[in-house]
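Okay, here's the structure, questions in a sec.
Of the protein chains in this complex, one is absent; all others appear in place.
Showing subunit A:
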Amino acid sequence: MNAATKKPDTIDEEEFKKYLLKPLVKYSDMPTEMGNDAVDIATMAIDKFLSTNDYESASALIKNSLDKKFGPSWQCAVGEGFGFDISCQQKYLLHMYYGKVGVLCYKS
């Protein structure tokens, strides 16, 4: 066990950097298919605006795409650091990380 736990620590660096480029879903109560779609939409939007660090446009794009795909009244927050306490519709919540950005999407 010790060897096993130490091992990744040593391997870390490069692998981990690669790993950071993938989206990580922190919490989601969406059905699988919808969740995958939402993650795709979010990553695509952030990729688009990451170079300019234009999180507002990214969140607007995510919100609009989600509205179009899953019906209206989505809320989206994108940022490097924020806190929230929300009440939202069940099965319409996604909290994920993508690189250094946290994304929160939910349907109010």
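Basically, a residue touches a chain if its C-beta (ideal position, glycine included) is under 8 Å from a C-beta of that chain, and two chains touch if they have at least 3 such contacts; residues count from 1.
The criterion applied here is as follows: contacts and distances are computed from a predicted model.
For the chain that is left out, the UniProt protein name among "dolichyl-diphosphooligosaccharide--protein glycotransferase", "Cell cycle checkpoint control protein", "RecA family profile 1 domain-containing protein" or "Outer dynein arm intermediate chain subunit-like protein" is "Outer dynein arm intermediate chain subunit-like protein".
Think of the hidden chain as still there; on subunit A it touches residues 4-5, 7-8, 11, 15-16, 19-20, 24, 26-27, 29, 79-91, 93, 95, 97, 100-102, 104, 106.
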